[in-house]
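Subset of chains shown; positions unchanged.
Chain lettering (A, B, C and D) follows the sequence in which the chains are written, and residue indices restart at 1 in each chain.
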Amino acid sequence: MVNEKTIIAGFGGQGVMLMGQLLSYVATKEDLNTLWFPSYGPETRGGTANCSVTISESNVNSPVISTPDSIIIMNKPSLNKFQSKLKKDGHLLINSSLVKGLDYREDVNVYEVAANDIALELGNLKVANMVMLGAYLEVTKVFTNEQIINIMKEKFTGSKANLIEMNRKALEEGKKAVRS
Amino acid sequence: MNSKVIYEKSKGLSDFHLSYCPGCTHGIIHKLVAETLVDLDLLERTVGISSVGCSALNYDFFSCDMQQAAHGRAPAVATGIKRVRPDNIVFTYQGDGDLASIGIAEAIHAAHRGENITIVFVNNAIYGMTGGQMAPTTLLGQKTTTSQDGRDAASQGLPLRVSEMMAQIPGATYIERVSVHDPKHVNKAKKALKKAFDIQNKKLGFSMIEFISTCPVNWGINPKDSVDWAVDNMIPYYPLGVYKDKTVGEK
Amino acid sequence: MSKVLMKGNEAMALAAIKAGCDAFYGYPITPQNELPEYLSKHMRTHGRAFVQSESEVAAINMVYGAAGAGARVMTSSSSPGIALKQEGITYIAGAELPAVIINVMRGGPGLGGIQPSQADYNQITRGGGNGDYSLYALAPESLQETVDLIKESFEIADYFRNPVMIAVDGLIGQMMEPVDVDREVKKWDLKPKTWAADGNRKDHPKNIINSLYLDPQDLENHNIKLQKKYTEMKENHQRYELINMENAEIAIVAYGSVARIARTAIEILAEKGIKAGIVRPITIFPFPEKAFKELPSSVENLLVAEMSMGQMLQDVKLANECRLPIHFYGRVGGIVPEAEEIAQKVIDIIGGQSHE
Amino acid sequence: MAKGRIIIDLNRCKGCNLCTYYCPVHILKLDETTTNDRGYTPLMVTEPEKCIACAFCATMCPDSVITVERFVKEANNE
């Protein structure tokens, strides 16, 4: 039975919210229950942001995730904030381009992905989030890249549509980064 | 060779990092207010009123005493203070949503009563804080989250010109509209602020300086282009200049 | 209809459109901005009215006007904005007009914060305005329920000729869940609005919308009439859900988002072999006193869980009529309690550790 | 020869690029090789020797990042 609870955290502007929303969109399409919930830091502008995504075959109750199955960490402050919550043997995905020199818990599975670097190689720093998402999908297997891309095709219209190809590559590279 | 500091962070500002987005001209306006209070040696007896908008947190930024006011009510708060502390300097710092929309009554009536306070009015043609909704000063055709096809005269009216309107109030002493789009205008704006605080210090009554300002984030253009957009679009509709000056004998 | 993933604020907006809302008047405030933003775009395409008013005070008085003219009308805001609307709300109640008011609650008092809260319970259920009046107040827990209740709330408002308050918190406003916006909701038996001052004198004699009664006897009579309506609400229109109550040793009383969290809490407790149920008020006015009469005899304790300092406690005490011990767990200021905290509180109570 | 110099309070900088635009001698740019504590790409001076100490950059900086010093020739050269 699917029952995935994920927290994704980073700076505002890193596309953290979108990552979570895409997961919830796919879940909805697959007729799963899902709940996405955003949270912004107390800074009014340019502060930290995170979202929680639950995907489940049964009803989703608490919108607050106390013990996530996975966490995706896009910047330093977020690691400190969320690492302790991760469930034992959960997945800790780290954007190692920005998060360096910090200690990780030993009772969880850590995946370091140099998402910013990979994204820059792909030609657009903005897709660092998709690199991480690809890695997450590879680790958790909740959905396939294709399911994400299909949703993007539905939601990204106009100028954004051109970015789909780039996103596909980013997802792919993210997958690779944790596969290897 | 020796050196002399010719520009540095004003003592009128605290060490807090400003909470504004990169390149937002709120920051420039803050500097000017702080510098003016320092230059006129008023800081120690000044109370500033933060309003509700992106500048809500500026009670942390100015190094004078500060009160945070409810949305739109800063001029009433200022009145409340000034009437019991007439020898203090009291200013409000208000956005266009705060002053021109929800708080227009309080601004008008502070002017109407001739309250001896100074309003720093930051017109960025949008609600910055709440994510870019239309303001009374949003230009025709300008896209905001509540005018997604551009502001439309038929259903949303024509943009409000606050300084022009307030200049009609017999009780107001000094009203000027300025801009901070280049160093020259920044200095002009500072002169206006000096004049305003000087008027207050001399107990000559109500003053308001309207600043044309930017909101790069909600306008969706970068800081420099934002400044240009303000020059190209806002200033033509909101001409700079002195709208009222009772100190030069005008009625 | 299949479900679509929507943000709470947008789902609420769409629900209003589906309910035939003719007009929306509101002023921006976090955390409900997506609601007016959505309507600013979509009301016009449906030929309906949308005005971003100059203030909350203006918004609620626009609502009064449109409601008096017989339209279905809605406004929404968040806590301090609702505080500003109190005079307008008491006018709407006093003039017996239907209207839907959404409060996406945030932390207070004063400017407070922008994170989720339930600290407006008193403001909503006791009426922050002057005089003896009440709002019919609904507090859904999920987006589906929110959408369904908003749709029905227009019917309820028209039926009672009374404002209906939708009390949600920032969680519901900001979260995304799949919803079916076309689900059928109860249709109430509505009469034509022959009382409306709609400038349509061809159909009816002159109508007046008013809450002024200078003769005290008239005003007393008017109040007695209003009170009958509230009594009718209390007697016949309480709504609530009893969850997992069979053999429960303890009942958690929680509404809105906290009820959802409590659902997770009782799962945690079940794993530990503790049988806990939930009394979930769906109407917070009228408060579902009846629910407490239906509790099984197995229930030995009540735990009120809220995102407030205990504002619902009074209603629970009144409904409980001194039968069961009542305990309290509250988080405030935008802090959302975790299911584990509530579960722990239950464990403490059952272990005899806690007394309110 | 430089008429003065600017001192950049790196961690206050938000990398907004306003100052760079207003520098009349075009010696300011963002240092893409680094980010400051708050995640921004901060300002750097490319050719300090060209600085004319006009303070345009500082005047336009919303975040009071820049201190400007003007070099002064002293009468007795210590």
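Simple rule for what comes next: contacts are C-beta pairs under 8 Å (C-beta built on N, C-alpha and C of every residue); 3 or more make two chains touch, one makes a residue touch a chain.
Values in this document were obtained by computation on a predicted structure and should not be read as measured data.
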item	value
Copies present in the complete complex, per labelled chain	A x2, B x2, C x2, D x2
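Just so we're on the same page, only the chains that are shown with their structure count from here on.
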item	value
Chain centre separation (subunit A, subunit C; CA means) in Å	34
Cα-centroid distance, subunit B relative to subunit D, in whole angstrom	27
Euclidean distance of C-alpha centroids - subunit A vs subunit B, Å	41
Residue list for subunit D, restricted to those that touch at least two other chains	14, 38
Multi-partner residues of subunit C (at least 2 other chains)	none
Residues of subunit B touching subunit D in the complex	1-10, 13, 17-18, 20-28, 30-31, 182-183, 186-187, 216, 222-224, 227
Residue ranges of subunit C touching subunit B (in the complex, touch as defined)	27-30, 33, 36-37, 40-41, 44, 50, 52, 54-56, 80, 110-111
Complex contact set, residues of subunit A against subunit C	21, 24-25, 27-28, 31, 33-39, 42, 59-64, 66
